[in-house]
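Got a structure here, written out as structure tokens. Questions coming.
Left out: one protein chain. Kept in place: all the others.
Chain IDs A, B and C follow the sequence of writing; residue 1 opens each chain.
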Amino acid sequence: MATHDFEPTTFHGTLGSYDPVLQIADGDTVRTSTLDAGGRDARGEQQVELANAQTGPFFVTGAEPGDILAVHLDRIWPNRDSAGSSTSVAANAVDPAYVPELPAFRADRVVAEWAIDREAGTATLLLPTRLGRLTLELAPMLGCFGVAPAQGEAISTATSGPHGGNMDYPGFGPQVTALFPVFVPGALFFLGDGHALQGDGEIVGTGLEISMDVQFTVSVRKGKGSSWPRGESEDYIFTVGNARPLDQALQHATTEMLRWLQEDYELDALSASTLLGQCVEYDVGNVFDPAYTMVCKLAKRFVTQLGTK
Amino acid sequence: MATHDFEPTTFHGTLGSYDPVLQIADGDTVRTSTLDAGGRDARGEQQVELANAQTGPFFVTGAEPGDILAVHLDRIWPNRDSAGSSTSVAANAVDPAYVPELPAFRADRVVAEWAIDREAGTATLLLPTRLGRLTLELAPMLGCFGVAPAQGEAISTATSGPHGGNMDYPGFGPQVTALFPVFVPGALFFLGDGHALQGDGEIVGTGLEISMDVQFTVSVRKGKGSSWPRGESEDYIFTVGNARPLDQALQHATTEMLRWLQEDYELDALSASTLLGQCVEYDVGNVFDPAYTMVCKLAKRFVTQLGTK
Amino acid sequence: MATHDFEPTTFHGTLGSYDPVLQIADGDTVRTSTLDAGGRDARGEQQVELANAQTGPFFVTGAEPGDILAVHLDRIWPNRDSAGSSTSVAANAVDPAYVPELPAFRADRVVAEWAIDREAGTATLLLPTRLGRLTLELAPMLGCFGVAPAQGEAISTATSGPHGGNMDYPGFGPQVTALFPVFVPGALFFLGDGHALQGDGEIVGTGLEISMDVQFTVSVRKGKGSSWPRGESEDYIFTVGNARPLDQALQHATTEMLRWLQEDYELDALSASTLLGQCVEYDVGNVFDPAYTMVCKLAKRFVTQLGTK
Partner (left out) sequence: MATHDFEPTTFHGTLGSYDPVLQIADGDTVRTSTLDAGGRDARGEQQVELANAQTGPFFVTGAEPGDILAVHLDRIWPNRDSAGSSTSVAANAVDPAYVPELPAFRADRVVAEWAIDREAGTATLLLPTRLGRLTLELAPMLGCFGVAPAQGEAISTATSGPHGGNMDYPGFGPQVTALFPVFVPGALFFLGDGHALQGDGEIVGTGLEISMDVQFTVSVRKGKGSSWPRGESEDYIFTVGNARPLDQALQHATTEMLRWLQEDYELDALSASTLLGQCVEYDVGNVFDPAYTMVCKLAKRFVTQLGTK
């Protein structure tokens, strides 16, 4: 159960089977940092010209294909005082005929700077708009993180899939455990693309993009296969589907939840289906990236009363 | 500001320009009831063989095309002690290859009865499953309600559109104000399809289907056109898009919210877009009906600080 | 087997259960005319302010719910010398970010007139563009036609469904037999929205819109239920799915073809599936209207060798 302090010096623009930067054991904790989505570090200096540059990969001893890698996000916190965001809703999030009215197509300024007060835990909009000095509460999260995909694929940090990647789901914040299917020996865990906060859907194509200090703790759940990323928060278990259209992302997430309830909780098909029907919740992750993200959630209070395998 | 007690005796299976059952004035309140989705009343007796049979239409004096009809849902409460639900997640909510594993395709029993305790405000599953006597808190809502569509259309209560209809959104509950575009003189308001509670997405194709006592109060917002239904709750304003795929429903809802912020709040395109980007929330209404429903929400605290027109 | 000459004087903007304009028998032929999509007749005079105004409905004696109404399109030919079209690809047919570059959003002229030479069978573009006097061969078709939908619905001529409607499929031309499910007694057949020619997808939102002389012959196929429109041409049988996204339209059309092959040709599931896998063809009807249209085709040479029921 070691704790590693790891200062990243190389970064990746795809999640693939690259040489690990560090080998860690089941139960270990890592304290590291991530660049912002544009490749800038804690001092605002450009480190790389990669979108959503990833720190890692971390090789987790004992993780084998067919296992689940659990990554508890112990801490995610901005390590500088300035974040940036887009200011135009993306063309694909509005009616096609409305696109020409969006700021990005009207030559308005499309980048905003936000002042981050790490003591107070707030972000304040610096761009002059009718919103004044809009101040929002920080809700840090990782936009893009995950494991190496199967069979030699190397997948761009612009998109997501069964391996995780650029899901841009605000629910992946501190104290949440992310669960990834393991496709290659050691899992090869990557992380990056921190957002100081983000609305549902990442509809402007960014959250408040910022470099982060991140601490995480890994564990391997042997033989617990899954098809899609999952997660556990204090109050919920959830599953993540990444695809277009949203309908398909929702189908992936719902199917994954039905399977989970039947595999790990003592529910049969009828019970799982009846329960979800009246108690399921959905969150929209992103509707901006090449693959959209839909999250299927079930409050833990509905399943903790059940026996678990 | 009269209060009308109206006992329905005729019902409709489409929302269209039918003869009104009652003429009411701007500001009036109506106390009435709705059949359950299968056409049964408070005593469980079959009144009609129509799906989502509608009470109404109510003609609202002064409502003209181009206005908005605001319907405040004062009260929605079950008027009997038994509700029914499906127990199989619908084929279109899971991965296509998973369909044969759903209860509905495995000849399992697909209807469940629930005991409704109106005093305690709970629903208890009576079907024997591994869930035991699962007891859930009531969260009453209207699944299908709205106004007559434009140009002589008569639209099935199975589906939804700009006129409202079968949106199956749990957010349309007590103390919420639903806002509909007015397409015909008098608006012609219909209501039905109460659910004692429902999960997001109505993924089993039903909530807890039950007959309801409903009280609502109408008001006309003159010249406040909209393209899609909207709503106001204690903490949120929201817009509703009805279409397939979910992506398109989300586009409608997002566009409607951008328009609303620019028309009724003192925001320009840049401000509205910047605000939504970091503060928007989405709810999934239904992913079962012919048109899916996506809801775009903004917490009122972000806009009440702004001036409004 | 009478032949009726019918001069329309009333028109409909929805397909619904309206009073029939003429009662005809199984086997009868009707010679009539249709307005153009904008409501103008053979002299270019505005008859009605309805989009895709429909001639009809025609009540076909003996057609009952559960039957198929076969409408052989004997003849469709323009009855005037001028047609109109849009000139801008629609916003929903291009990448969202490309929308602002479309002519409709750049204030270019968006309506073109075409000279129709009915002797030569050609249409010539009169709008000055870099295409010069582009001359195309006429390929007349009906954009919007079908039967009254079920259960009192009245569906706008802007869209389509199981009842037909605004499918905008170029394959519905002369010598083709269109097959519609019958939902109401007499079927109630409507027709309109002739195009002198049209590209796949109707991506500018119009074909060459023109009034038409139409002759058609009806027959009733008793007890031959179907879920979606079908058709027969000299070389193909085909099925039509109307929905969004195109994926769903394709699912409807493919399922309908699989059913047809098993019901009316002596194929079991394995044979039908194996055959379609290597021999199916798809046509895109429209990708402009609220419901898109996908057509699943099978060359008759593959099935005429088989026994038929």
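Couple of notes before you dig in:
In the analysis below, a residue touches a chain if its C-beta (ideal position, glycine included) is under 8 Å from a C-beta of that chain, and two chains touch if they have at least 3 such contacts.
Owing to the predicted nature of the structure, the values given are computational and were not obtained by experimental measurement.
Within the set B:G44, B:G66 or B:P96, the residue that contacts the chain not displayed is B:P96.
By the touch criterion stated above, the residues of chain B touching the omitted chain are 90-92, 94-97, 99-100, 105, 245. Looking at chain A, the residues touching the absent chain are 13-14, 16, 151-156, 243-245, 248.
Across the interface with the omitted chain, chain C contributes residues 85-89, 92-96, 98, 101-103, 106, 108-109, 112, 125, 127, 129-131, 134, 136, 197-201, 203-204, 206-208, 244-247, 250-252, 254-255, 258, 266-271, 273-284, 287, 292, 302, 306.
Please note the rule applied: only the chains that are shown with their structure count from here on.
Taken together, the touching pairs cover every possible pairing of the chains. As a whole-number value, the distance joining the C-alpha centres of chain B and chain C reads 34 Å. One inter-chain figure worth recording: chain A and chain B are separated by 32 Å, centre to centre, where each centre is the mean of the chain's CA atoms. Distance from the chain A centre to the chain C centre is 47 Å, each centre being the mean of its Cα atoms. Among the residues of chain C, those touching two or more other chains are numbered 245.
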